[in-house]
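Before I ask anything, here is the structure I am working with.
Only a single protein chain was left out; the remaining protein chains are all shown in position.
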Amino acid sequence: MSQSVDSVLLKDETWERVDKATGGAAAPCFQCGVCTAICPLGLVKGETISIRKIVRQAQLGLPGWADGLWECTTCLWCESRCPHEVDITKAILGLRQLAWKEREVPEGLPTLLWDIYFDGNAWGRPPSERPLWTKGMAVKEFSPEDDVLLYVGDDAAYDRRIQKVARALVSLFEAAGVTFGTLGEREPSCGDAVRSVGHDEYAAEIIDANARLFQEVGAKTIVTVSPHSYDMFANLYPNLSGDFRPLHYSQYLLELIEGERLKFENELPLKVTYHDPCYLSRRNGICDEPRQVLQSIPGLELVEMERSREDTLCCGGGGGRMWMETAAGERFSDLRIPEAAETGAEVVVTCCPHCLSCLEDSLNVIGKEKLRVMELAEVAHLALQSQAVTSDVASGRS
Amino acid sequence: MRPLHIIACVKVVPKPEEVKVDPKTMTIERGDVRSEINPPDMNVLEMALTLKEQHGGKVTIVAMGPPLFTPYLRLALAMGADEAYLLSDRAFAAADTLATSYALAQGIRKIGEYDLILCGEESSDGATAQVPPGIAEWLDTSQITYVEDLEVLPDSGMVKAKRELAGGYEVIQVPLPCTASVKVGANEPRFMDMERKAWAEADGPVTVWAAKDIEVEAEMIGLPGSPTIVDGLAQAEATERKREFLAGTPQEQAKALVERLRSYL
Partner (left out) sequence: MTKSLYGAQDASAIWVYLEQDEGRLEGVSLELVGKARELADGRGIPVVGVLLGDQVSDLAQEAIAAGADEVRVADHPLLRQYTTDGYTKVFTELILEGKPDILLLGATPNGRDLAGRIAVRVRTGLTADCTDLKLEEETGLLIGEVTGFGGGVLAYIKCPDNRPQMNTVRPGVFAVPEPDTARQGKVVSVPVKLAEEDIKVQVLEHVVGQGVDITKAEVLVAAGRGCQGDFTLVNELASLLDGEVGWSRVPVDEGWVSRDCMIGQTGYVTRPKLAIVCGISGAFQFTVGIEKAETIVAINVDPDAPIFEQADYCIVDDMFNALPPLIEAVKRARGGNGGR
């Protein structure tokens, strides 16, 4: 709060706009404070987000009311413990939408939305470069007879590190004889970045246009790289064709394994732990599938961290945080890396581009040489390699 | 203090990475090229809208180009501008900066009284930066180029602006009316309001003017009005570089490089 005020005249409109923006989500709140007490921000900063304080300030129309609103990563930890099942995320995102209307948003976020608008991706990179991640691989345009539409997403398309995940997936599909295609240059941004920074109205436009595009191209089963895209498709997109079936790749890989299209024959003697992405575990209850994929790889030993499954600790990348500055020392993933190392694992496996980026960044800073971060797809792809390769990996030579 | 009338000049340009030249015909392939609002013009819009918020008044968009510009002008309305004028006519086409600035100036004259004309410092396609001073001269207004920051001083009828110079800056003050060119990155352009966007698309006032709708001399617009002509195109010759990739460990590469750079050490 940057200004102090002596007294404020309470106006009905200022009050009502908050109610409208949050859709009344904050109404069931009886101010117990559990959310505020357990918010993971308390682990890295002195202060957690006090959602009730923000709501109050917004209701009173106080300047700077939106400060602090942007720290939330929408990890849902608070919601999972709220005794009144308040839709806290809805309140936060609703207030963010109000902040857009009143132009109280952090620097860099308007640029993010323009990048998506003009360039079709959250990184402002040329749309014509979207398919470049496929270099050297045979990836074709999706046709309705294909088994799946692979929805690559902005991160896997443009981020050099995450491109490797998409490429690993392609190799896995090829090994399993899956017929697939992508939308190439036409692939739109899924809208998660827009939704997570709270511009609900723009997100609605994107959802509407994309849902029609998927219907137009005849997409039924759509496999995503990111749990955030999955969450958008599964929970926010309308099922226009009636048989729209979005899956996160961890779910699809399990389907392939269970259908015996994908088999791991070689031993991959690695000790791994698994970091559950919030948007798979807490948000969508997808905890078993990634583990079952890992456990189907012979020789792989899976050890769990204490905060696992629906109790996972957020990596810090959700809620639009990937496009905002997080001060060093305030990153959740800084806490997660030592936790992973403590299990004695050689690899912490995850399956979300945000988690991957955050964990690797923290690992670089903290420097636990024995530990590596890998995506589930990369581990699975590795397991398909020759025995020589897998032994190399296991002994840390590659 | 009366509210300000700000004219924001906007150009729609091809996305730079998409423009391709057919090496055989030496013409620009305009086919499927994606377009965008010229980046510094986004900064113009933000500056204009901020001034409108501070002083009250109106922001009018002016552009010269083909009908494909129209949806982009509606984006500008969605951001908060009040109305848009598009000078669109075959007669305006193929204009160099003299003819372009003349046509825009005449369009602005027709719109009526204004206080401030804001333009992007240059366009990403032509990149001459000549249109803003040209407009200023045709309309006989004061001129400030390369603006990073601009203030209108309502009581004195003056504009105070910080301009970027090579390796430094300048702060100058000039009387209204004033034409200013705005540096790319001078501010962060606000995103559109979606409700306003719906209005802009359905009912936003976009007026299209042909040459006959404004007062222009036929021989001063378009190709006839352009003293400069393109006399030919050529493929640029790439300098043949060695492109030698050095191999080995970083130490080995460093050694190999230093060997090759002996004469410079």
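Letters A and B mark the chains in the order given here, with residues in each chain numbered from 1 onward.
Basically, a residue touches a chain if its C-beta (ideal position, glycine included) is under 8 Å from a C-beta of that chain, and two chains touch if they have at least 3 such contacts.
The structure presented is a predicted model; accordingly, all values stated were derived computationally and were not measured.
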item: Displayed chains contacting the withheld chain; value: B
item: Contacting the left-out chain in the complete assembly, out of B:6, B:86, B:99 or B:211; value: B:99
item: Of B:6, B:116, B:136 or B:152, the one touching the omitted chain in the full complex; value: B:136
item: In chain B, positions touching the absent partner; value: 16, 19-21, 26, 28, 96-99, 101-102, 125-134, 136-138, 142-143, 145-146, 160, 163-175, 185, 219-220, 224-236, 238-239, 241-246, 250-251, 253-255, 257-258, 260-262, 264-265
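Just so it is clear, only the chains that are shown with their structure count from here on.
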item: Interchain centroid distance [CA atoms averaged], chain A/chain B, Å; value: 37
item: Parts of chain B lying in touch with chain A, wherever the complex brings them together; value: 15, 17-18, 34, 36-37, 42, 188-191, 193-195
item: Partner chain B, residues of chain A touching it in the complex; value: 100-101, 103, 107-111, 113-114, 117-118, 126-129, 199, 201-202, 204-205
